[in-house]
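Each remark here refers to the structure printed beneath this line.
The complex appears here without one of its protein chains, the remainder shown in place.
On to chain A.
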Amino acid sequence: MIKVTDLTKAYGKNQVLKGISTHVEKGEVVALIGPSGSGKSTFLRCLNLLETPTSGTISIEGIELTNPKTDASRVRQRIGMVFQHFHLFPHMSVLDNITFAPIEVKGMTTDAARAKALELLARVGLSDKADSYPSRLSGGQKQRVAIARSLAMEPDIMLFDEPTSALDPEMVKEVLNVIRGLADSGMTMLIVTHEMKFAREAADTIYFLDQGILVERAAPDQFFNRPQSERAARFLEQVL
């Protein structure tokens, strides 16, 4: 479904991604882990062109994203993204946050968008918050709304950029449960995370990145029990 070939990204002389090639199958759940500064987030942000790759190609179901002729915003509509700091629209109610893009971008009718939003809110356990403003929500609630907002566009792929890193510890679980539920439903997902336990339980594949290189790409069992590279072994020693 996603095919990445020789992806590099540099900021001036600072080479952040040094040639990453991989492919993600439909329904596959990928957890990206690695030390900070390893390029995990940059890689993820390249996938919906929030960062412009320096070289290499990315194609999604055969559509080459890195081709300048491709209409980026059309492809982006099929890729949802959840940020570390939520980025809800503070001047809109929860319901408006969720229905804005479906109505304005997809041209969905108000009633349909609203029904969809309420359904999604129920799914993330926030039915009673439809008319609240983001400032009234806890971090965990905000992140669940952000997930619902992305899902409202009915994406084929979901990207999570450290979705629980900005949360108080007691709220991590409620968000992870929502993501886990999503994984179970067969959504194709890439998740940058520091939650090793979660990665181990929920992911189909672990990507271990270090210094801009995809060092290991393995099933969780194999990665956590028998890491192939010395770098991964050292990293796991530090975090586990």
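Going forward, a contact is a pair of C-beta atoms (placed from the backbone, for glycine too) under 8 Å apart; a residue touches a chain by one contact, two chains touch by 3 or more; residues count from 1.
As a convention for this text, contacts and distances are computed from a predicted model.
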| item | value |
| --- | --- |
| Choices "Cytochrome ubiquinol oxidase subunit I", "ABC transporter permease subunit", "Sulfurtransferase complex subunit TusB" or "RNA polymerase sigma factor SigW" - which one is the UniProt name of the chain not shown | "ABC transporter permease subunit" |
| Which residue of A:S38, A:S59 or A:S150 touches the chain not shown here | A:S150 |
| Residue among A:E104, A:E119 or A:D221 touching the omitted chain | A:E104 |
| Hidden partner chain, residues of chain A it touches | 48, 50, 73-74, 76-77, 79-81, 83, 85-93, 95-96, 99-101, 103-105, 110, 113-114, 133-135, 146, 149-150, 153 |
